[in-house]
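Here the structure comes first, spelled out in structure tokens, and everything after it is commentary.
The complex appears here minus one protein chain, its other protein chains still in place.
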Amino acid sequence: MHVSLTQSPIDPSAVLELVGSPADGAVLLFLGTVREQNQGQPVSGLRYEAYEKMAEDVLRAIVEEAAGKLGTRRIAVVHRTGELAIGDVSVAIAVSSPHRAEAFDACRYLIEELKVRLPIWKHEQYVDGEARWLEGKAPPMPQSAGP
Amino acid sequence: MHVSLTQSPIDPSAVLELVGSPADGAVLLFLGTVREQNQGQPVSGLRYEAYEKMAEDVLRAIVEEAAGKLGTRRIAVVHRTGELAIGDVSVAIAVSSPHRAEAFDACRYLIEELKVRLPIWKHEQYVDGEARWLEGKAPPMPQSAGP
Amino acid sequence: MRIRLLLFALYRDLAGAGELELELPAGATAATLVDAVRRRGGGLGRLPETPVVAVNQEYAPLETPLREGDEVALLPPVAGG
Partner (left out) sequence: MRIRLLLFALYRDLAGAGELELELPAGATAATLVDAVRRRGGGLGRLPETPVVAVNQEYAPLETPLREGDEVALLPPVAGG
């Protein structure tokens, strides 16, 4: 199990190598990449800002949940922070498992949860000189324990 | 769009590089790998035999169907044939798409269809010296056109 | 008419050969071919009555009429991936 945030470019092969085992028949790698446009507006680049200390804890919690679905702890998640260019990998998720159904479910769970729970924000710069923080999603809040 | 059968080891990075575009935000790579055991019986190695001419046609047809789901033709599928060792990649499927939901759906479709339609057979050799053709799946047959 | 028959994996092992040339009567279908092959006996007698068939590299129903020079393959259940 591996989770990290990094300011350096993500190498997909290196993330793949963090998982896999002779016991496994299925490996799945998801890469999020920076698109050249967002809702029709040409993008020149973007910056990810993270609450780093918390983000690694949240990521670790999500990975533990996914490991339950996967049946293995062979999961690696790396999220990029700082300045990114078009085509750069923003997030890499690798999982491996004896069987493929669990690999697909766990990988999908990881990316969906990460997108609503990870305290990371995206600042997009556009070709026309504009720039803004992307509208994000409100993380699901824990219930109050009550009186 | 790329489909091939190969007797050489599959390099996941090379397959990844066949897809991807600045228009895409999601890349998914599935690897099937040779497991060290099958239903509890330790495996020493295996051999894939293919009806090569037909397999490439069938693969191309499946990829065209998946491209419809994916919304792009940025799909690469490489299937290994011949002798494989434990841990070797037997099949690599890469897709890229503007959005992740389509990438997951198309990748899953590709592996599920390929497993029931591709004319390829698996001969497993076991540590105890036994060897046999794996029980496969009957491909869905086309309906007769009728009289 | 002359038909080229391909056999794969388990079926090739049963036949002891991956390729056979068959002479079939005019009007023969894939089913006629399967019957003829099973009647040869030996390992081929253990072929299923309705194996999966491909005619000219496409899955085809057993009713498919065959033509001179067709390539017919008998395919065990597949196991790629």
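Just so it is clear, A, B and C label the chains in written order, and each chain counts residues from 1 on its own.
The rule is short, and it goes like this: contacts are C-beta pairs under 8 Å (C-beta built on N, C-alpha and C of every residue); 3 or more make two chains touch, one makes a residue touch a chain.
The shown structure was predicted, so the numbers you read here are calculated from the model rather than taken from an experiment.
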Shown chains touched by the chain that is not drawn here: A
Among A:Pro42, A:Gly68 or A:Pro139, the residue in touch with the chain that has been omitted: A:Pro139
Those residues of chain A which, in the complete complex, touch the missing chain: 32, 48-51, 53-55, 57, 79, 90-91, 111, 114-123, 133-139, 141-144
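Keep in mind that, in the parts below, only the chains that are shown with their structure count from here on.
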Far-end chain from chain C, centres as C-alpha averages: A
Rounded Å distance, chain B centre to chain C centre (Cα mean): 25
Set of chain B residues in contact with two or more other chains: 32, 111
Where chain C touches two or more other chains, by residue: none
